[in-house]
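Sharing a structure below in structure tokens format, with a few things to ask.
Presenting chain A:
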Amino acid sequence: MYEKEKDLISAFLRGEVDRRGMLKGLGAAGLTAGTAGTLFNMMSTRALAADFDWKAHSGKKLKLLLNKHPYADAMIANLQAFKDLTGIEVTYDVFPEDVYFDKVTAALSSGSAEYDAFMTGAYMTWTYGPAGWIADLNEWIKDPTKTNPNYNWDDFLAGVKNSCAWNGQPGGALGSEDAKQWCIPWAFEQNNITYNREMFDKAGVELPKNLDDMIAVAAKLQKDIGGIYGIGVRGSRSWATIHPGFLSGYANFNQKDLNVGADGKLSAAMNTAESKAYHAKFVQMIQESGPKDWSTYTWYQVGTDLGAGASAMIFDADCLGYFMNGGDNKMAGKLGYAAFAANPEATASTPNIWIWSLAMSNFSKDKDATWYFLQWASGPEHALFGATKMDFVDPVRQSIWKDEIFREKLNKSYPGYVEMFDASAAGASIKFTPQPLFFDVTTEWAATLQKMVAKQVPVDEGLDQLAESINRQLQEAGLG
Partner candidate 1 sequence: MTTLQLKNIVKRYKSQTVLDDLTLDVADGERLVLFGPSGAGKTVLLRLVAGVIEPDEGRVLIGGEDMTDVDAEHRGVGMAFQNFALFPHMSAFDNIASPLTATKSPKEKIAAGVQKVAKLLKIDHVLSHHPKALSNGQKQRTALARALVGSPPLLLLDDPLRNVDAKLRFEMRLELPRLLAAEGATVVYVTQDYKEAMALGDRIAVMAAGRIRQVGTPQEIYNAPADIEIARLFGDPTINLLDVTPQRGGEGVFVELSNVRVRLADYGGDVVGRQRVLGLRPETISFVDAAAPGAIPVTVEAETPLNEKTVTLALTARGREILVSRPAGTPGPIAGPAHIAVNGSQAFLFDKASGVLLPRADLAAKRNGEAA
Partner candidate 2 sequence: METMSPLERALRGLALTLVVVFFMFPIFWIFLMSFQTNETILAIPPSVIFTPTLSNYAALITGKLQTAAGTLDIAFMSNLGNSIFLSVASVAVSLVLGVPAAYAFARHKFRGSEDIAFTLLSFRFAPPLLVLLPLTQYFQWLGLSNTYFGLIWVYQLICLPLILWIVRGYFEDISADVEYAYRIAGHSWFATFRKIALPLAGPGIAAAGLLAFIFAWNNFVFALVLASADKQPVTVGALAFVTSSGIQYGQIAAAIVLSVTPTLALALYAQRYLVEGLSLGAVKG
């Protein structure tokens, strides 16, 4: 049964037939997409198994700690393939994002051996790495006996890959020679604009070209459409408020969070004149056209509002906009995407990125087996499965972005998404200075923004206070 089809898939996997050719062939053979997927997985499993002893750890058990996220859902949906391939039993705990990172901290700080691998962001590894909670993955990536030959580490986007590597020195450059690979990127989010095309048409406005323009466009949208607000950005008292749109625009003005001195000492850099000007504009934008209860806004509220048609655009993660364009969202199919450069003098968008990654717990009892999972989950086969069959948007492998079917799928329902990606990918990287006080700095930064928006403190004064407080904390921690 399905012999012809299996041959076709094998040919694809050997590189003899391109993907489109393969799917065409399968379609011609009368296969439904679902069956094709199953077949495809089966055959990929076979192909993988041919060159590498995937069964070396058969019978072992792994446990994962996962965030409730479409990426995790995509992985779980494909998990059976891993079990079949390796014979390793995998269980997992899933937590909502509100408490997810607290759970990770709780598990790792207590030295729990319960979880072998877990989802994380690159920022978090700046705490986990120095604390000794996670393993440097170079040891496995660079060992051909432990990594399957199809893994293709070079296929990862360099900027993203490097953003997950740090030498542990406060202020040390990401991806330096002596950097440790704390985690493996899974998917990454660029922060750009997602907008409601209907509303933009109705109000007759163009896509904003810079921050001043954005302020004006947002205000006009809010005024002309009525019953909505102009622009959604996050505002909760958390690092999550700083890292998306806000920092992306900030970096576009060549501003930094911290200065690294020649002696390696860190000091606050957010009270420059340019920074103050940027803050003032950003604050003004929120005050004029942001959500009313901006200070409670997290990823969820920003997204839900856009999906429900309560906001005209967001300056946030691209995949957030992506999710809002599907499902039972009221505005599904009405959203568009665009890169955004806040600085009128900038040539391109320079988004700060969030990287959903996979890390290996240092307390794992069987790291080799864990690596089997990591290389499978971040391998090309699962990436393709996720990108084409599931909502595993924003893959980190170049090969996927080149994949025609993937690009076509995006272009069909997500206008501007691919262009947006192409326009800003070059400038996309983590704009933060890696250092262990990341969360102190960003939380306080967010709190200061909240005060400014609430007019509890003028912008320049607030930033001076912030810089002063951060310098004090850096010194207290022996970093400044």
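General observations
We adopt the following convention: contacts are C-beta pairs under 8 Å (C-beta built on N, C-alpha and C of every residue); 3 or more make two chains touch, one makes a residue touch a chain; residues count from 1.
Behind the choice of candidates: all candidates are chains of the complex that A comes from, given by their letters.
Remember, it's a predicted structure, so these values are computed and weren't measured experimentally.
Here chain A is displayed by itself, and among the listed chains 1 or 2 from the same complex, it touches 2. Contacts from chain A toward candidate 2 in the complex involve residues 68-70, 73, 93-99, 102-103, 106-107, 109-112, 114, 227, 299-301, 303-304, 307-308, 310, 320, 323-324, 326-330, 332, 390-391.
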